[in-house]
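The other protein chains are all here in position, but one chain of the complex has been omitted.
Showing subunit A:
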Amino acid sequence: MEPKTLFDKVWDAHVVETIDGGPSVFYIDKHLIHEVTSPQAFSGLEARGMKVFRPENTIATPDHNIPTENQHLTIKDELSRKQVETLIANCEKNDITLYGLNHPYNGIVHVVGPELGHTQPGMTLVCGDSHTSTHGAFGAVAFGIGTSEVEMVFATQCILQPKPKKMLITIDGELQKGVTAKDLTLYVIAQLGTGGATGYFVEYAGSAVRALSMEARMTVCNMSIEMGARGGMIAPDQTTFDYVEGREFAPKGEDWTKALAKWKKLKTDDGAKFDKEYAYKASDIEPMLTYGTNPGMGIGISGCIPSEKDIDPTELPTFKKSLHYMGFGLGDKLIGKKVDYVFVGSCTNGRIEDLRMLASAVKGKKKADSVTAWIVPGSKQVEKQAIEEGLVEILEEAGFKMRQPGCSACLAMNDDKIPAGKYSVSTSNRNFEGRQGPGARTMLASPLTAAAAAITGVVSDPRELF
């Protein structure tokens, strides 16, 4: 038999039918939904006089639009409230499990899926959200879809998809002290650019990837979309199995044994072909920071923003426009730049490990007075764990403000906005113009780099501080 990649194995096992010269009818095991990209899909379904075909394969959680304070009260913003209420009503009508606001399992959809054991190796998962790529960390084929496709999954549990090309990214060696999974992923995106993996599904491999914890792997796969990839995935191994075992919706007993036997086969065969391959050395990676208005505009924290001679002349106008928005100059160093806000949270870095990393860095220190520091846990469970482990106490003593779970200032659909012109060091995934609020200036970084910025009030190298 021809050797197959991990991606081939999972993809091919979910093709119901291949249309000549066209896409495949692709079966979805798990459909994750939230309040922002589902209402139009539900109304489309209703207009056809239909209900959700496989509600048992669907889970819902409001996350994008919810406030991160006073969640026990009615949502103040009328439109946000209506969207959340619409989700509740649609889930009731269609018998879909909903982790509503204040439910102990509520949280960001990509944090909730894995922590409850809904996300499992070998699955196909979709969600009307580009960061669905997160779930690929488990050796699942997971990707973001549009609302029309959400409606397709509601109606048939399938979507029409052409098979993407395959890319292998190998990172070997050991990450330096103070360098995290977030730095690894920002480094790769800076190498490939925001469109460098468009049309591809990426498999991450190599000793540096194997050494990552499950949550760190999620951070890497989460950001795959930022280089245009449809998704990213990592072959499941003992780290994966240990993480999944015992979680509420993970298989149990005999089912677990059967599942495990299947999951152990989920790896790329020797000699399997990729359409493109890249290899990097972990030791080359520094703590990373973005300086521009897309996630590909990142540099090592001790480096300089590129100068005019480093930029393709055809791209120079867009590059300058981006620097102008950020208030930075060609060739500038980032170290020492003023920081007004620090945001730790999002589906990239709002997990318990991220909060542990942050707490151990800032323990016994105080944040700079000029910095507003927000911590937004990725879910109610993360929040609960952070309280139980005493992390919240440490962080609050350091002057950080613990808020309630949600997407929050990652995309600023709720009140958590960075004011125009202010600088934010953010552990989220996007530094687009206005992403964290109109006029907000975002530098993406790891929780450690965010901690360093909060303590010093300026961009600082975490390796020198912690």
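As a convention for this text, a residue touches a chain if its C-beta (ideal position, glycine included) is under 8 Å from a C-beta of that chain, and two chains touch if they have at least 3 such contacts; residues count from 1.
In the analysis below, contacts and distances are computed from a predicted model.
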Chain not displayed: protein name in its UniProt record ("3-isopropylmalate dehydratase small subunit", "Pyruvate dehydrogenase complex E1 component subunit beta", "(2Fe-2S)-binding protein" or "Catechol 2,3-dioxygenase-like lactoylglutathione lyase family enzyme"): "3-isopropylmalate dehydratase small subunit"
Contacting the left-out chain in the complete assembly, out of A:P3, A:G146, A:G246 or A:G336: A:G146
Absent-chain contact - pick from A:P104, A:G195 or A:G327: A:G195
Sole contact to the chain not displayed, among A:D8, A:D63 or A:D129: A:D129
Interface residues of subunit A (partner: the chain not displayed): 13, 16-17, 19, 21-23, 25, 27, 36-37, 39-40, 43-44, 47-48, 64-65, 77, 79-80, 82-83, 86, 128-130, 144-149, 151-152, 155-160, 162, 164, 194-195, 198-199, 228, 230, 294, 296, 314-315, 317-318, 321, 411-413, 420, 430, 432-435, 438-439
